[in-house]
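Only one protein chain is missing; all other protein chains are in place.
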Amino acid sequence: MMLYLSSDKLDLFLEKASEKLNVYVPVDDTNGGASYKKWKPGTAVSKALHTTKSAKDFFFPQTENLVEFKMSGKNIEIIDPRRETEDYAVFGVRACDVRSFGILDKVFLSDPVDTYYKNRREHGLILGLSCNRPAETCFCGTFGIDAAEPMADVDFTEADNGYFIGANTEKGTAFIESLGDIFEDRGAAPAEEAKAKTREIMKKLPLANLTTDGFGGDKLDELFDAAGWADLSEACIACGTCTFVCPTCQCYDIKDYDTGHGICRFRCWDSCMYSDFTKMAHGNPRLTQKERFRQRFMHKLVYFPSNNDGEFGCVGCGRCLASCPINMNIVKVMKKLAKEDSGK
Amino acid sequence: MQVNETFTPTIVAFCCNWCSYAGADLSGTNRLQYPANVKIIRVPCSCRVNPMFILRAFQRGADGVIICGCHPGDCHYTTGNYYARRRTTLLFSMLDYLGIERNRTRLEWVSAAEGAKFAETMNDFVAQITELGPNRRLEDLRCRK
Amino acid sequence: MQEVMKKRAVELLSDGTVSKVIGWMPGEFSYDMTPAVFTTAGEIEENFIYNDFCGANVSKYVMKEQKKDADAKILVFLKPCDTYSFNQLTAEHKISRDNVYVIGVGCDGMADVDKIKAAGIDGILGIESDGDKFIVKTVYGDETIAKADAMAERCLSCKSKKLMVYDEIIGEDGEVNTDCGRFDMVAKLESMTADERFEFWRGELSRCIRCNACRNVCPACTCEQCVFDNPNSGIAQKAASDSFEENMFHIIRAFHVAARCTDCGECSRVCPERIPLHLLNRKFIKDINELYGDYQAGDDTESKNPLTSFTFDDAEPSVVHERGNE
Partner (left out) sequence: MTNETLIPYLGVVTDIRIDTPDVKTFRVLTPDGVKPFDHMPGQCAMLSIPGVGEAMFSITSSPTNKDYMEFSIKKCGCLTDWLHMMDVGQQITIRGPYGKPFPVETELKGKDLLFIAGGIGLAPLRSVINYVRDNRANYGSVQIVYGARSKDDLVDYNEIINEWMTDDGVEVNLTIDREQEGWDGHVGFIPNFVKELNPDLKKTVLMCGPPVMIKFTLQGLMELGFEKTQVYTTMELKMKCGVGKCGRCNIGDKYVCKDGPVFRFDELDELPDEY
């Protein structure tokens, strides 16, 4: 038996949940994309497979103030600008994005812990939604992700004109229980059927056979020196689109901003594709776009697994495939390098 | 837009060194009054005013920005103000297009001999901005006190 | 078309007219072509592709290649809108025309896969062109969509199908379309109240993630170092931190290309958040046309840019205050 919520009760569920915490749902933008917005009565939940930006914003916002300084003469006052974070829930997170949180955790929750991230992470509740209509750009299976089982705090599976609901964590169970009797009990068969159907579709997608063979922490030397990087990076226009829509890209910059009445030190997303990413007073170790381009993919396919027990830094969400201005992406990189490798 | 009775706007005036800056001087020596909340920034020519200067003035808390240059034909560098005229027109038009109140920006030609016109222009502009209220559409929230 | 292009590219490479060919190579799906530089006939035979989805403006790659090797002879295939950018780059001395062999490619409008997806077609396995339709094979079954419905937004208000610069033409040259309605949306915005315009632009610009794609792809953005990347400019910011930053970035970006923008529409095409950035550029074009006389950047390589010229009786900036809606 599983908990079941019929589609027409989704608003009721969101309303009940909103009484307890802030609930964010994907909402269609004016121009065809989707983004997370705070749910209010009347907000329509988007049917889109993906939001344009990933859900990493919730824990690692694009810009956040780290610390403020008041300057007077030779003296400095240091102020911690943080306020108490409110509890919140994010609805409609797909399996790939759920996995990406685990990857971000490995960076931000490893010693020394990033308290800004941790604070947000702890206050957040993830309500996953299994995919039922994956797109051709999806390749989460390559990284061992099951699109049908997001494994979030609570998973929602669309079937039988409604949602089948299962909690995976204590936090999720407590949340579901706290909502009272808006759910009904039903046999899990339709949910299992829907999941099986999704898995079938995943197998038929064009990228279903993409593998990570030939990549990993032990491949550093041969991949770093691979001949393919020059051709692959040829057309790159050095924008940060891929890094900013990526759910696992976590590089950031720290900058100071003079507000006229103090200094606010903030961090913001940064991209290894930018020429000033590694630029120092005495020079730049990554002089051309080839090196910068290589860094991004080496990080995901080699450096990250090397430091994290073989786990890759990509979840196969396909956002970079959809948004790159010149259609260069991790799939093309993997295929070209693998081909080159086998050609040796 | 809420109009606050006690609101004193901050005005940034970019003044050309060769005319309106001297015009401001003249209005001072003639004891003509203009509000103290007009902050004058001296520039070598009205043409030196980069659109970014105007935006950054708003960012740092200006409620209105006025550019003062030599009358067309009188530019110290012969043609600077003609270029300035085209550029400023396009920028003002863009700000208007983005929904920024169109009266927050102005360009006036004030010569070195027009001390009275300078004071009059400033008084008028300050009154206009006071009526508009504080700049909220082009402000940087981080800079708000 | 693709076969003719391939044939000419191979011929020009083999007879030594050119040493590099700028074109497109295929992607993973049938719609994600990547601009590429070919140096051998073999590469062209194997990888050169041209179809309805080759929308990227490759004129800026000519500049990039010439930077690497100023003397290299380059063959480039340009669509009508690309030829305007090419002309403009030549006028600004960013491209040396002498070392480039331009093949103009006739164009009836490019397709945009986002439009196909917006029509509810997803899980795309393959797209075939069939007359005025696309047959789209998907994991969820076959679909058809009229080419007109799949056409990129910018092509719907195409200003000109005329090739402005070429050494030879493949396909058919078209005509300038003065009645393309490309300013309709700008005019519509102008007729709104200031509050409505503000709301509209906040809604659009607040999605900006400062990825810089619009800037980097723009054929008019050719500065060695952008003012937004210069730590000494005081405005170098990577943050999309506040409504002001977004406004400022986009105003300045559009202003810096004002009167040089050829209205190729790349900025809107590449925006991952689908912000209609071309509406900012078109506003400048419309204003310039109305105030200083019709001017089309990239028409030729000789005429004077309206922002580096003037007349004695230009309109005063107060003209802004006098027209349209407040």
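Here the chain labels run A, B and C in written order, and each chain numbers its own residues starting at 1.
By definition in this document, a contact is a pair of C-beta atoms (placed from the backbone, for glycine too) under 8 Å apart; a residue touches a chain by one contact, two chains touch by 3 or more.
Everything quoted here is computed from the prediction, not taken from an experiment.
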{"item": "Which displayed chains the unshown chain touches", "value": "A"}
{"item": "Residue among A:Asp8, A:Asp80, A:Asp185 or A:Asp309 touching the omitted chain", "value": "A:Asp80"}
{"item": "Touching residue (missing chain; options A:Leu12, A:Met71 or A:Ala174)", "value": "A:Met71"}
{"item": "Residue ranges of subunit A at the interface with the undisplayed chain", "value": "66-67, 69, 71, 74-76, 78, 80, 107-108, 112-116, 217, 220-221, 224-225, 250-254, 256, 258, 263, 265, 267, 270, 272, 277-282, 285-286, 291, 295, 298-299, 302-304, 306-307"}
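As a working rule, only the chains that are shown with their structure count from here on.
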{"item": "Overall pattern in which the protein chains touch one another (line/ring/star/complete/other)", "value": "complete"}
{"item": "Whole-Å gap between the CA centroids of subunit B and subunit C", "value": "36"}
{"item": "Whole-Å separation of chain centres (CA-atom averages), subunit A against subunit B", "value": "46"}
{"item": "Multi-chain contact residues (two or more partners), subunit B", "value": "140, 142"}
{"item": "Sites on subunit C at which at least two other chains make contact", "value": "241-242"}
{"item": "Subunit C to subunit B touching residues, read off their complex", "value": "186, 189-190, 194-202, 227, 234-235, 241-245, 247-248, 251-252, 254-255, 258, 280, 283-284, 287-288, 291-292, 306-308, 310-312, 314-321, 324, 326"}
{"item": "Contacting residues of subunit A [partner subunit C, same complex]", "value": "29-33, 35, 49, 52-53, 62-63, 133-137, 201, 204-207, 231, 234-235, 237-241, 243-245, 253, 255, 257, 266, 268-271, 274-276, 321, 323, 325-329, 331-332, 335"}
{"item": "In the complex, subunit B residues that touch subunit C", "value": "51-52, 55-56, 58-59, 72-73, 79, 82-83, 85-103, 105-107, 137-142"}
